[in-house]
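Here it is: the structure, laid out below.
All protein chains but one are shown at their positions in the complex.
Right, chain A next:
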Amino acid sequence: METDDAQRVLPFQLQFDKPLASQIKLAEWNPEKDLLAMVTEDSKLLLHRFNWQRLWTISPGRSITSLCWQPDGKAIAVGLEDGAVSLHDVENGKLLRSLKSHAVAVVCLNWEEDAQQIKGDSGSMTTYEDRTSRFLPPAPRVPRIQGLVSGDAGFMDDSEDSFQELSSSSQQRFNILCSGDRDGIICLSIFGIFPIGKINIHTCHVPSSHIDQQVKCQLLNASIYKVALSKDLCRLIVMCSGELVKNEEESENWQMAGHGMHGSHCLVLDTSIFWNRKNELHQVAQQASNIEELTEVIRASLSIMSKQWSDAMNTFHEKFDSLSNLIIDHGNLTNQDNSTDTFLTLFQFFFFILFCELISSFYVGLDSSSQEEFLSLLGGSRTSPPVHQFLVNSLGEVGVKRVSKVVCGAGKELQLIFLNHLQPAAEIIGFRMGELRGLSRWRARYQSIGLDETLISNAAEKVGMIIVQVEWFMTLLSSVVLQFSNFFNWLLKCIRLLMSEPSDQLLPYNSELVVIFLKFLYDQDPVRQLLESSDADHIIEIDVETMQRVKELVQFGGFSDCGYLQRTLAKQFHQMESSFKEAFLMPFTSISKKIVCMDLLPLFPLPASPVSLAVPMSVSYYEDASQAAVSYQQSCQGRFVDYVSFQVPDDSFSNISNCVAIIRGFTHDSIAIKNGYTSLEALLLCLPDGYHCVDLSLYKESQIVLLLNETTTTSESSGDACMMIVQATDLPFVSISRSTCMDSWKLHELKECIIHLQLENEKVRSIPHFVVAPLAVSSSRGVACIFAARKRALVYILEEDEDEVSEAE
């Protein structure tokens, strides 16, 4: 504004000021590329380039409540109001994976990657090698059938395709996705795929390590606002609201609700298991997530095959059921004549007796069945009228060819799915399970993260059974298809004969096979029985000899469960799935138990009635350059300093208003106190008069970006705004003592030493709009995006300054 001065420099370069179609409620910059993801009021997710070109838009269908990028920038996690967390691809927004880990809206997400490379020092393992690529072909994908895809399945096909892309790209570095919901539940998952922990804030016992050992504190009615993992994954800071109550005695006699300290609190959870056991968790998560993907491939394959086969069988039965109707009709019309009235030669007579024995197992009622009719036709008797009519008129040569094409085509499709999808998937799962079994036997390393040898061995055995059953099924399927095509060949010949046409150009058939077909396959469907999951409890009959052989094989290291041949493929698959669930639940529960609450700091009081708080807050971790102690390098302590900043609501404290608080050093305070000093420091920043805080964000190198609006007393909201960067390390922090018990709001103590910010002294950029939250700041890219109330977006480059030369705006 002071143009008299010599060339004054405006902080932050304005990239552009563009209009928006709708108001934005969430915005996050991609950490690796210059892309901005935004969520509109009507829950559409948009991705824009730095030049504001829109890349894609998607609508998940439910309200989006939180947003977070994968640390390598290749995927984005979206938290939804029904508790699901969806991962989308950065290129095109395709849904990669959806995890339903919460029951209520996911309020906050944080995705952090391990800051250091896995070092190969003595005692720790070098980077893990995934041996699968050396021994096995690339993993199969979910089969896609042309024309058989319903709307639903089509969507799934696309997502399954990029399933593997997600897993292969995300498995470069160890990373953890942390999500918190309104009910105080925090879920953690490795790569965003493999669930590894679940913590309920309400069950966290806050240790009060200081004076009174008897006093335990707990939170009631807690709701989480923000979660932030430290860069070495050792600590998790949770900002939540709730009621802090104390338990004075040892008994479970909690104070009545309402007498505790209700307000906003900051908790530190000890997640050092992720640092200590990084290699092991990485390996297990890698194998487990691949196994889950392949299980999905098998499940989809089985359902597609089941559907295809039942469609084909329906076609077959539709066509051939008309024969039984014809027979019944004919039986009603004429007397029950013997179907044969020709003079049989002796040879044919004997043959016919044989057939009679065969068909004695059929139901012999007043009406003969279709099979009987066919058998007698095969036996050489003259065709009965219904059969004749059926074969020549209703079915015809064309009909037979059509049904044959359907059935045999379905058979071929099933075989293809088996060979290309099901069988390779089962084999790769078997290999990976074997790797996990080897890991689980290394008890010293892996038992502590919950890899249980018995459960994993059990799961490995189940996979082995599936592999055997898949082979068996393949043989059965081939035989069934062969018999069907043989039957159809025979029918074609019969039809030609009946129509007195030449029949020598046809394919040969085997009469015995036709008999077997008619006896076993005409009205039964063993293929469907094996595939159909609704029929899964069906027991397959196995001859005694085979069962004996299976039992003998146990001595040689065969499967201890001898009944597996009697189970259908579908049932075996279900059992395999549940064994996987059981096996992978163990790490989940073991790790969850190890994440405990280390410390709690009450921040500011809030009114007791549940009000959805929209207090701007930001948590970040910075490397502690001052900690030169080398001994800390190998441990989880002291490498990163946490900064927690938030706006203090005006009605929380009587004499603190229009202030922003910054707290640092909280994560290691409990350890510091044991060593005799305190690391917790805080300060209160009073914002310049006439401005109030809209949003804030911690930036790189301990700087904080504040977005302020002018407080206007007039009714028109046409005030201006400004964006300010404050270097926090320059400011005088006050050490906070923790000597008293947790029943006072610590910030209250700071009211004497409030630091007043003046616009002239700080790096401030004026914004000619009235702005609204959110403020999207990227530390790695050095950019910020501000949204104005009048539906505009302004993008600034924070690292460069603008020369205020008289240039036309």
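In this text, a contact is a pair of C-beta atoms (placed from the backbone, for glycine too) under 8 Å apart; a residue touches a chain by one contact, two chains touch by 3 or more; residues count from 1.
Assume contacts and distances are computed from a predicted model.
The complex appears with one chain absent; UniProt names that chain "Anaphase-promoting complex subunit 5" among the candidates "Anaphase-promoting complex subunit 5", "Trafficking protein particle complex subunit 2-like protein", "Dynein axonemal assembly factor 10" or "3-methyl-2-oxobutanoate dehydrogenase (2-methylpropanoyl-transferring)". Listed residues A:G409, A:G438 or A:P768: the one in touch with the omitted chain is A:G438.
Where chain A meets the chain that is not shown, the touching residues are 120, 122-123, 125-126, 131, 134-135, 434-435, 437-439, 441-444.
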